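The structure under discussion is supplied below as structure tokens; questions concerning it will follow.
Removed from the display is one protein chain of the complex; every other protein chain stays in position.
Letters A, B and C mark the chains as written, and numbering starts fresh at 1 in each.
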Amino acid sequence: MRYLAGRTVYMLIILAISSVAVFYAIRLSGGDATAARLPASATEADRETLREVLGLNDPIYQQYFTYMGRLLSGDLGNSLTNNALISKMVIEHGRNSIILGAAAFLLVFLVGVPLGMLASVRRNTFTDQGIMSLSVAGMAVPNFWLALLSIWLFASVLGWLPSAGCCEPKQLILPAIVLAAEGTALTVRMTRSAMLENLDSDWVRTLRAGGLSEARVIGKHVFRNALIPIISLAGLRIGQIVGYALIVEVIFGWPGLGQVLVNAVLRRDYPVAQFFSLVLVVMVVLGNWFADLGYLAANPRLRKI
Amino acid sequence: MASPLLSVRDLTTVIRTEGIEFEVVRGVSFDMYPNEILGLVGESGCGKTMTALSVMGLIPAPAARIAGGTVLFGDRDLVSLSERDMREVRGDDISMIFQDPLTSLDPMFRIGHLLTEVIRRHRPVSRSQAEAMALQALAEVELPDPETRMSQYPHQLSGGMRQRVMIAMALMLDPDILIADEPTTALDVTVQAQILDRLLGQQRRRGMSMLLITHDLGVVAAVADRVAVMYSGEIVEQAPVTQLFSDPQHPYTQGLLRAVPQTRHQRGALHTIPGRVPPPQFVPPGCPFSPRCSQALARCWEEHPDLVPENGRRLRCFNPQPLTPA
Amino acid sequence: MKENSPEIQSILEEYQQRKLSRRQFLKKVGAAGVGATAAAALLASCGSDEPAATTAAPATTAAPATTAAPATTAAPATTAAPETAMGPSRGGTLREGYNRDVSKHDPITTNWYDPAFFAIYEAIVTVSPDGDFVPQYCTDFSVSGDGLEYRFTVEDRQSHSGNAITAADVAEFYRIQKFSFIASLASPISHYEVDGNQVVAKMNNAWVGTLGPLATGYWRIANINTWKDVGGYDDETGLAGESVVASVYGTEVVDATGPFKHTEWVPGSHSYVERWDDYPGSNVPYFENKGTAHLDAIRWTVITEAGQRATQLENGDIDTLLNPAHQDLARLQENPDLTVYQHAEWSGYFMFMNREHFPELFGDVETRRGLSHAVDREGMAQALLFGNGAATYGPFPTTDRYYDPAVEQHNNYDVAEANRLLDAAGWSMGSDGVRERDGVPLQFEFMVENESLQTAIATAAAAQFSQVGAQADVNVVDRAVWFERAGGPEVPAGLFMWLWPIPIDVLTLFCASYTVPSPNWSHANEPRIDQAIADWQSAGTEEAAAKAQSDFQLAWAETLPNMSFINQNSTFVKNNRVHGWSPHVWLLYPYYNDTWIEA
Partner (left out) sequence: MTASTPESYLSEWDRRLLEFEESRHISVFRRGMRNLVRNRLLLSGVILGLLVVGAGVLGPVIAGGDYELINFSNIHAAPFSEDALLGTDHLGRDTATRLFVAIRVSLAVAVGVTGLALVAGLAIGTVAGFRGGWTDRSLSGVMDFIWGFPLILVAVLFAGGLGEGLLSVILAVGLVNMAAIARVVRGEVLSLSEREFIEAARAGGLSNWRIIRKHLLPNILAPALVLASYYVAVAIIAEAALSFIGLGAQPPLPSLGQMVAEGRNFLQLNHWETTVPGLALVAMVLSVSLIGDGLRDVFDPRLRHEAKGLES
């Protein structure tokens, strides 16, 4: 429990630092925020007036406290580009991101873990080599390229799936697979090696000496042990998926947090960029936190009774 | 003498590494009788454990396989038994205790679960009946506070307690044969005697046949009825325990005995056997012990001696010499 | 195949000789008593070389300046619609693909407007396919003889919220609109007054351009009372006030008089409007459907990935599409299920050259002209736009009614002339292939926004500059960075793309001396240009307007305040199941009053 409390405090500290870092990161990257709002025909005087109203001429630390003050009072503000309410955008785009992320996350583990188990059980056979070659290839193919190729093949050439858009199930297929590809490949390897490590352990021999079937030894005991590294990998996966989602969402026109964040950063739409990147950091940190929890729950050696 | 419970004949096990096959157990034969302890001794890497695992059908496939020989258990040849039938035998008719109790229990499950799972595998009993059996088995090996232990994880138990759990697991289904692979090596000296004591008590009480694998000649001398000495995958000498210790014939057996620290001879350097056990990939062509043997003849380097029976003893040596005091 | 009757046979021949369009063919055989299925079989028998439907919508070619109305022929989709016996059917959702993000649906504070404005809002007047101004919100309008007063008759209307809009509300809307960042495009309009049920625009001077801006998206009439309620307007801070900056008008709330109601709006994704069942009807004379809309709803999907727009139309994920990628156009034109409309777009790409901070580079006109002659604009239009656009030697796109082809004698592709001018300007070729003058190399940063076509244009231009010894280092930056740096002391040159249905209004902003440093990022200060702008804004007659615009174009082409490159066509594609969707050249987007989808 102390471990858990420690992780929670740690998470909160990370979040606090993140809010500062994100704020400074986006401000320091330059760019005229008023360009997002004003048409090209706006004069310098127009721009200056807007900067004044938006508080962009204040010192950054002051802007930070103003911003955090509003944030903590529940006022997320609205987009500089188009006045959209950030609270509404987060719900709308967050939902889409969660759908895509969850689909990819499930794919990673529902495909990766069984394949990794299969490879480990069929160690050094053709099946194993086939799966592992695929996994090496899966890790070598950059997801943005995979995205383009899959759109080209499945949408343009074959016409089987929609190339982009949101949020019907068939529109989810390609982006989810692309987003999951690398993680799946990594999970296959991870699962296989965790399974093998445990398959070679002494206690497997004990179980076999007790007359237990291979299915039971592998499916229950070895798998349960292999699950520990897989669970801690899951936390990292969440972070990776959140990161990769930025590009995948843009290519597939999937209106998620990542797409909005990229656009907001490029346009220096500060309120949106700040809040959305905070949301992403929270997702990553929470992901790790949940993985810690899962790790704790799955590993009796860490439990105190 | 009664007919043997288990009869091993010409058992040969090979391992494949980096594309090359080599024998780790080479034509091993021995019999096991009820209510008897057979000691199997030898240096590390001489094939003792492999022999035991071959009998259990637990050699690590596909890297290893049994290349020949038979293991007759009653009228069944365990070598040619299907994996499914073999599973019925394992843990029920023949069980095994392993060397390292610290790593030999699945860390993710409670003790009770591990025990009942094996019981329910072999006996059509309910969960609570199985738990009662497990509890009794734990009590029989005198594990303190067995109820609590049942709900604990292996990492919460000491090494000695874990070995008792292993013993309970091996004995709870009343096997005919128990294979104990260095059951005390990994334990503290004070615990070793206790564990051995429990094990022996159980063996005598149940009238089991037990294969005790060890490199500790003191233990063998104390508990075994017969002793087989293995070197480089082969049995080089086998005799009743008193005969072997009083009159060892094989130079290797003699070397082993001389290497045991004698409390009587406190002074003087310990005796050692020069050289090392040859790796199984690289066994000398003649007698495998010849490179380390002080009394080797030219013939020993060229020819492989057979295991020759001779008044209750079996010996594999061209040039046996009486034991000379160190 | 059974023998066709002689009558059918002759129609078939006409069709094969391409005297008839596919549509006309179907109409004729239908009249001859052939059923739809049989007609389709006939068509199929004509072989694969059937004329593509797109022949009905030829690309607009450069219109001679003398013709007042351009020779553009938008597809006669509205007239063709009734050819089917069934007539317009009610219902359905039109799914339209759009190449930009959806804008905030507020005409006053948005920085661009998207097609939803044409469904949600009405402007006081609009433009007919012939290029004439016709009533839309007003029932009638007139200009006083001296050109100093425009009168628009407006009836009291209800808006989507059910609240009334009176003439006074319209005038108030215009009053506030004058504070918007785009209002200077109508600067000769002094103010608005109310006279009974008439809104009166009072002019500073007679100006023939008055109605132009009023027909665009920024002057589309919102219910100003609602606008003030949800956002408000502060007389002190104008449109940059905090209340306006945080306004939810155009995002959460929209209140106007168009046939569709703003329903859902998710930037980066889509916007969605539903039919307004209380729509009182349209005053636009060329609309066939004067009543409520046929469609239940319209959904605009943002498809920013250029390569995906055409695919989605081809796969049936959308029904209509604004601006497919140029490279996909040929394929779309070959698709018999689709109809393609192409007009010269009211847009163009130009390079600003910062004279104020880099006089050693761009201070003299010889250098600017030398660089300009190095650019193969025709080649650019062919390669980058796949011919779906045109070279621009002056500021205007070639379709504009005031386009003066005299600009074409300037800035033509002539490497020898380029070298000659640069030599004459004193730039001597350095050993590394870069020219030098007084120790200054002819080398400069060329800033471009992070967008694929703009980057390609800048890269192509830079590569051509290097042929005559000028090195332009392309620097791709975010839009925000572009605007932060443009016109500033660090950036010698940058590429900009403008889009506005009345070129003269917006182009003057980029070179007038009073818009330095933004958006006149070149810091151009040319008396000739200023004069032409002044002439245009006080042009009370068609002749004066034409003269002023010619002067402006020639002055731009000769003095090069900015260097124009190319302008692209705006392209519209629809699935043939969609009828009454007829974009025309004079407006950026189509209207949806007449649009219906075959069930």
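Keep this in mind: a residue touches a chain if its C-beta (ideal position, glycine included) is under 8 Å from a C-beta of that chain, and two chains touch if they have at least 3 such contacts.
Please read all numbers here as calculations on a predicted model, not as lab measurements.
A.B. asks: Any idea which of C:Ala325, C:Ala390, C:Ala486 or C:Val516 touches the chain not displayed?
C.D. replies: Counting the whole complex, the residue in contact with the absent chain is C:Ala325.
A.B. asks: In the complete assembly, which of A:Gln63, A:Ser87 or A:Ser156 touches the absent chain?
C.D. replies: Missing-chain contact among the listed residues: A:Ser156.
A.B. asks: Which listed residue (A:Arg189, A:Arg208 or A:His221) would be found touching the missing chain in the intact complex?
C.D. replies: Residue touching the chain left out of view: A:Arg189.
A.B. asks: Given the contact definition stated above, which residue among A:Ile60, A:Val136 or A:Ala297 touches the chain not shown here?
C.D. replies: Once the missing chain is taken into account, the touching residue is A:Val136.
A.B. asks: Touching residues of subunit C against the unshown chain: what are they?
C.D. replies: Residues in contact with the chain left out: 305-307, 310-311, 325, 327-328, 331, 376, 379-380, 382-384, 450, 452, 455-456, 458-460, 462-464, 466, 473-477, 481.
A.B. asks: Contact with the hidden chain only, please: which subunit A residues?
C.D. replies: That gives, for subunit A, the contact residues 10, 13-14, 17-18, 21-22, 25-26, 28-31, 119, 123-124, 128-129, 132-133, 136-137, 139-145, 148-149, 151-152, 156, 189, 192-193, 196-197, 200, 239, 242-243, 246-247, 250, 261-262, 265, 277, 280-281, 284-285, 288.
As a convention for this text, only the chains that are shown with their structure count from here on.
A.B. asks: Name the chain with the Cα centroid closest to the overall protein Cα centroid.
C.D. replies: Central chain: A.
A.B. asks: Report the inter-chain centroid distance for subunit A and subunit B in whole angstrom, where each centroid is the mean of the CA atoms.
C.D. replies: Taking the mean C-alpha position of each chain, the two centres sit 53 Å apart.
A.B. asks: Suppose each chain is reduced to the average of its Cα coordinates; what separation in Å results between subunit B and subunit C?
C.D. replies: The computed centroid separation for subunit B versus subunit C comes out at 90 Å.
A.B. asks: On a C-alpha centroid basis, what's the spacing between subunit A and subunit C, in Å?
C.D. replies: 39
A.B. asks: Which residues of subunit C touch subunit A in their complex?
C.D. replies: Interface residues on subunit C, with respect to subunit A: 101, 103-104, 106, 109-112, 181-182, 184-185, 237-238, 240-242, 245-248, 250-252, 265-270, 301-305, 307-308, 311-312, 314-315, 317, 450, 478-484, 496, 498, 506, 509, 515, 517-519.
A.B. asks: In their complex, what parts of subunit A are in touch with subunit C?
C.D. replies: Where subunit A meets subunit C, its residues are 30-44, 46-47, 49-50, 52-54, 77-79, 81-85, 88-89, 92-93, 96, 151, 155-156, 159, 162-166, 250-251, 253, 255, 259-260, 263, 265-268.
A.B. asks: What residues on subunit B touch subunit A, complex-wise?
C.D. replies: 53, 56, 58, 60, 62, 83, 87-92, 95-96, 98, 100, 103-109, 114, 117-118, 121-122, 152-153, 155-156, 166, 169-170
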